[in-house]
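A quick write-up on the structure given underneath.
Of the protein chains in this complex, one is absent; all others appear in place.
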Amino acid sequence: MVSYRLAAGGLVNRGNALSFTFDGKIYRGLQGDTLASALLANGELLVGRSFKYHRPRGIVTAGSAEPNALVTIGAGARSEPNTRATVAELYDGLAAASQNRWPSLAFDIGAVNSLLSPFLSAGFYYKTFMWPAAFWEKVYEPLIRRAAGLGRLVTEADPDRYEKAWAHCDLLVIGSGPAGLMAALAAGRAGARVILVDEGFRLGGSLLSDSAVVGGLKAADFAGQVLAELATLSNVTLMARTTVFGWYDDMVFGAVEKVQKHVAHPTPDLPVERLWRIVAKRAILAAGAEERPLVFGGNDRPGVMTAGAARTYLNRYGVAVGQRVAIFTNGGSGYGLARDLTDSGVEVTALIDARRESADIAPESVRLIRGGAVTSTRGTRALKSIIADRSGFEEEIACDALAMSGGWSPVVHLMCQRGARPVWSEERQAFLAPDVGAAFVAAGSAAGLDRLSACLRDGADKATVLARDLGFAAYETEIPDVAGDYDPAFAPLWYVPGSKGKAFVDFQNDVTVADLGLSQREAYSHVEMTKRYTTGGMATDQGKLGNVNTIGIVAGMRGVSPAEIGTTTFRPFYTPVSFGAMAGTARGEHSRPVRRSPLHGWAARNGAVFVEAGLWYRSSWFPREGEKTWREAVDREVRTVRASAGLCDVSTLGKIEIFGLGAAEFLNRVYSNAFLKLPVGKARYGLMLREDGIVYDDGTTSRLSENHYVLTTTTAYATDVMAHLEFAAQALWPHLDVRFASSSDQWAQMSIAGPKARIILQRVVEDDLSDAAFPFLSAREVMLKGGLAARLFRISFSGELAYELAVPAGYGEAVADAIMEAGYEEGICAYGVEALNVLRIEKGHVTHNELDGRTTADDVGLGRMMAMQKPDFIGKHLSTRFGLTAADRLQMVGLKPVEADAEIKAGAHLLKENAKPSMVNDQGFVSSACYSPTLNSFIALAMLKSGRERYGEKIVVWDALRGSEVLAEVCPPVFVDPDNKNLHV
Amino acid sequence: MTLSFAHRHVLEDHIVGFETKPNPHHLAVARRPTILSVLSHAGFEAGVKAALQALEGVSVRICGPAEWLAVSHSVGPEALLRLVRAIEGVSAFDHSDGRVLMQITGPNVRKILSKCLAVDIDRDRFPIGASASMQIAHVAGNLARTGEDAFEIIVPRSYAGTLFEEVKEMGREFALTAAFSPE
Amino acid sequence: MRYSAFEIVKQAFSGNRHWKPAWREPQPKPHYDVIIVGGGGHGLSTAYYLAREFGITNVAVLEKGYLGSGNVGRNTTIIRSNYLLEGNEPFYEFSLKLWEGLEQDFNYNAMVSQRGIVNLFHSDGQRDQYARRGNAMKMHGVDAELLDREGVRKMMPYLNFDHARFPILGGLYQKRAGTARHDAVAWGYARGADSRGVDLIQQCEVTGIRRDETGRVLGVETSKGFIGCNKLALATAGHTSVTGKMAGLDLPIETHVLQAFVSEGLKPVIHNVITYGAGHFYISQSDKGGLVFGADIDYYSSYAQRGNLATVEHTIEEGVSLIPGLSRARVLRAWGGVMDMSMDGSPIIDRTPIDNLYINCGWCYGGFKATPASGFCFAHLIARDEPHYTARLLRLDRFQRGFLVDEGGKGPQPNLH
């Protein structure tokens, strides 16, 4: 055992032992532990394997920048790969497993890569694996993919719940360490709406790991005191376990809250994670600073970690990271740790300070080596000793842990996500937060490096300024005295010269100093190219630990300041965010809202099979007993409509009520055909174009009274057409007196079609429906027997005598039932969109299969609907371009297979007989096809080059994709009742 | 042949049983409120709004400039339509069947709503009496504040099921119950 | 220096200390036969093919940042040729053919990986559209298969078959499609161009286009001074309006941002490229194990290489809806590419009304897969002053003349393409 739990100390609950497993072995931890601290308390140093060389790796940090200690937590559908043990809150029953090793963590075959490392230098794969060409996909790439990745993704559906929420505040404080706490306190006392977030499960940030005394209290107790006051303020919201991962436009912050990641059995009443969008008027970044590792030979041996991590394990978790701890530092951090360790009775074998001199004072019992450096380490799966070098004199020092401190980098990530670059400070030897305006400022050590007292002061002061800026009366906050803190100042040491063995800059991706050198030699010199070529900074920690060292080392190689090298781009996410949290409830069946027709229940009772149509579910067909295939049902429905009558739900069509003195003029401009003279009580088919002259949508519009129309759209385009009309009315012609609103949801609308439609409907409607009283294209309000007002339109999509009846939605089912009952003797049937589609293909009516955003009115035989004599309508002016009127455009035709039972499918292309398939020979395509029970043949609508000139021609319907070729005859697109006799009976 | 047509609420399928006692957090669905869409023609906006607000037993919900919903639990649609159409510069139609109205109440109602909508409904910013159209649980609806801890949601009928289920889900944390309002 | 396994071994034994720079870092000459503005994928491939195919080597590529700093280094790396229209399909197939031989051609492993793409469909109507597209591909001799639901399930059992809002009915499969290592594409072309004498000039921003009184382009003003040329070629997609304006060009282009994403590294589960037909979402898994995915543009005009949270959420909602198992994976990084959204969704490779000025633009968010053909066709145009056969319909005047190449049928609203 090397690392171990001390007999006393720390913020862990020693009365509450928790049991957990790692790679199947059972361990004990304490409430308040992370998985990492609990593993260390059990002497487990080896926790993972690196990506490329599979080197044994231990815990390096005590926070979210951890590159090594990635484990899979949980099992089955709840297993969560790549979880950082350093931030995973321990709970009873936690089961963790190591990753990227085979057969076991201790004996990993992949470690052979380490021996091959001379061949696996940065970018090696760009230079090889190319011969023979076929080998890349058959041999090399499968090998590479076998080695890819770290954790394993389980493909089962996640059983847990996720939520999303919005929050609004005056001041968002990110980080609950000294600066954050005081900022929240200052603004909270002033009455501002404050949200204080911290990624940790316990608020207090670095105060929880600090041995300093603040206002006479232990730092952690001081944090507790401030938090207690904040909890009494109703205008302050405290959010632990919440990571702000992104800063977006307009001061919107993305954050993710772990609601139930610390319980073995989450309750379904709460989400496991909750995504927050926090809208803040002002924000303070008090995220602290990240301690940099030092770069020397073997700096990745398990047992080597940052000094701050060692201090956190000691002070917060009561864990000594080793029995004999060596410290390698270039600043005060190492001294602070040495003091804390010796105070806790842990042996510090040596304190090696890279600086020749400094004002820092080491504890008396500790051997201090000034001007020294660690050049390599020894040990296989755990650190055994280090080689310290002072002025060329090498000494092996036995130790089981090495704490290193390479200085501090302010955590400025969030402030750099919107394009601003951090600014190099020679004085601080660090990249500092950029100026992103007064609304978002950094405070405390995130704003630079300072002692604890200064961080407390900075947080309070900056919050006071922001609160006053928002109009709150903020008073100066008293800052308590601080004793026993240390000066974290440091001198730069980017890389230990004379290092032996690999010196790692990016631990997870195994990027070494040698790799950086190679990238410079090979001209991948821009820092972004260096990153991309070496993969440094591309691991799950996104370079939190390594990037600044990379920049410093590259700067050293080039002999320039790190300022000249600059950083790579900071982008969301600060730490990785689960897909689950980002998706919230919008997944699976709930990925989009469901729209239900008012006749849904009626259709269901009549046995409908439903199909998704946009957000709607529409009844597709209504199978009856004995019908084995959908086609049998559809054929019967079509035959019934043609012979008797059927009822179809058309409620999903868009309906827009249009009012105003300018309504007629408006319609005349948005439709290509004439609308000024539509009489009251009449409906008209209308064609809408886009401004580029292409058909947009079609539908009927009825004039219900002098200045009141109702316009219908297709189901698919209802939303878009509404917005299009609004654009025309508001942005194009704001002077026209026209107002409209959607009434799509108000009406249950049903089409009653077939030769018996009138007889049946008359049994339900009071008004006279005779052809004389209610001729084709009539549209007006009628009264149903029983006194229900309804709208009735005599329009037909099927080509039969047909009506569309609209009743208030709540009555839809009852009225449909009544009509079905009224038509029982005539054999009325319910018919769905499949039969409707057959009926309209037989009649040659177009849908968006034909109107695919590339067709003109003339292409689909509706050229007569272009009222070119009108001075203006949307789409008129560009509709005459050469390309839109060319003689060889695709025109809509009908197709009949030469052999009636030969099936034609939509999506097939057309070829002249004996022509070789090629794009040049392509004659067009089949847009809609069906079996016509009326004609007892497959039929189709097709778009064919110069189609209308080619009636009678035999053409090959070429469907190589589905392995069929059918000979068909080109014919006019109207297969049934071409003279429209049925409409006028 | 005389007919009588039964009216059916779209949430009949979603709300089962009336025996549940309402919890402190409760979603009450109105069975048949009167809801009219009211549009003002250019130049009449202020007058129309004032006249609407003067109508007795009618709540006015703002949808946008020159567009409102007139809501009533006491005046029927035909009667209200007559009253509204008497206002100069108005076009209006009965939307009672096209809209579903529900009231959500409870001490943590804002927490539930913060999971459904993005608008800041702090009492200073969205006071009692305020109303606006907005996205509510992925559906374009109208929200009104009717009390300190009471809000009214009006959504298109076809979306009502989705919205109802989503709000219920977000209310789980506070044991939200739901039922039709007592007549 | 030719890259080979032998070279790797040889270098390894000398501590990898003798690798040569992948390209020179030259100072600009006063004058070039051709200047290409933009050292991204298209600019570099244009230079490469100019030198390799057309023997024109007195060429400079001017890049304001570093090589490959534009969209070639910021995309979801998909290559495919599954198009419908005559304006597109032959061009993208030409590109795919070039991809297929690319590594041997430029002696750099761009990790072209033909693992296949499946475009899922979720309704009969969509199946018909995909069938039409698949048949168009087959007419051009391109591989295409129509999978049914079971065929899709067999290939990708982890998709959401049982609890989907929009059920998976099948998919259009192109086996030869796949991915490539995006940075390596830029570097391979750069190295290939450099070794043939092309000057790649980084950190050189073009600030103006100098023309004589007849309007002819004389050269460019840059942050490194004036550089003259006989022909000027713009390959600055994302910023074409800005560079075009330097010569007074007005273009049918709006600039938008498209976000793309990568997850933490995971053991490979997703072997091919998938596109979700019921929403905007596409995903593949890289050779490093990261899930690389994206969806739609942010819809507003933007020259910022970053997007907003709403689009991130929407993208991931779609992803989890399609692949429920993603829920417990984590997204690592998001980035934004700035793109030319053209008015019909298709690119423009053409001469301009200005005699010796050529443009290559309007790639919307499909430029990566086009990199080889775009460079080849652009080089052809520059060298011969006539369009390459496969790019003959991708003309600038097609909007005026009404010969749109509108693959999506969305019309002249660029953010819908």
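Letters are used for the chains, namely A, B and C, taken in the order the chains are written, and counting of residues starts over at 1 for each.
By definition in this document, a contact is a pair of C-beta atoms (placed from the backbone, for glycine too) under 8 Å apart; a residue touches a chain by one contact, two chains touch by 3 or more.
Keep this in mind: contacts and distances are computed from a predicted model.
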TODO: Tell me the UniProt name of the left-out chain, picking from "Oligopeptide transport system permease protein", "ABC transporter ATP-binding protein", "1,2-phenylacetyl-CoA epoxidase subunit A" or "Sarcosine oxidase subunit delta".
DONE: "Sarcosine oxidase subunit delta"
Task: Chains shown that the absent chain touches, full complex - done: A, B, C
TODO: Check each of A:P734, A:P775 or A:G827 against the chain that is not shown and name the one that touches it.
DONE: A:P734
Task: Candidates C:G171, C:G192, C:P252 or C:G319 - the one touching the absent chain - done: C:P252
Open item on the list: Using the document's definition of touch, tell me which of C:I8, C:V72, C:A237 or C:L309 contacts the absent chain.
Closed with: C:L309
Task: Residues in subunit B touching the chain absent from view - done: 63-65, 67, 118-120, 132-135, 140
Task: Residues from subunit C at the interface with the omitted partner, ascending - done: 239, 241-242, 245, 250-255, 298-304, 307-310, 343, 399-400, 412-415
Task: Interface with the unshown chain - residue positions in subunit A - done: 166, 248-252, 277, 279, 418-419, 691-692, 723, 726-727, 730-732, 734-735, 871-872, 876-878, 881
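What we mean here is this: only the chains that are shown with their structure count from here on.
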Task: Euclidean distance of C-alpha centroids - subunit A vs subunit C, Å - done: 23
Open item on the list: Measuring centre to centre with CA averages, how many angstrom lie between subunit B and subunit C?
Closed with: 49
Task: For subunit C, residues contacting two or more additional chains - done: none
Open item on the list: Show me the residue ranges of subunit A that touch subunit C in the complex, using the header's touch definition.
Closed with: 51, 78-82, 118-119, 121, 124-131, 133, 136-137, 141, 144-146, 148-158, 160, 162, 164, 246, 248-249, 252, 254, 275, 277, 417-419, 514, 518, 521-524, 526, 528-529, 532-533, 535, 539-540, 542, 569, 571-573, 576-580, 582-584, 586-592, 594, 611-613, 690-694, 696, 848-849, 852-854, 878, 881-885, 905-909, 917-919, 921-922, 925-928, 958-962
Task: Touching residues on subunit A, where the partner in the complex is subunit B - done: 163-168, 193, 268-270, 277, 279, 585-586, 590, 592-598, 601, 616, 657, 659-660, 707-708, 737, 739-741, 743-747, 763-764, 784-786, 788, 807-811, 813-815, 818, 822
Task: Complex interface listing, subunit C residues touching subunit A - done: 3-5, 7-9, 11-13, 15-17, 19-25, 65-69, 73, 86, 89-90, 101, 103-104, 107-114, 122-125, 127-136, 138-141, 144-146, 157-158, 160, 163-167, 181, 183-184, 187-188, 202, 263-269, 278-279, 285-290, 304-306, 308-309, 312-313, 316-321, 323-335, 398, 400-404, 406, 408-412
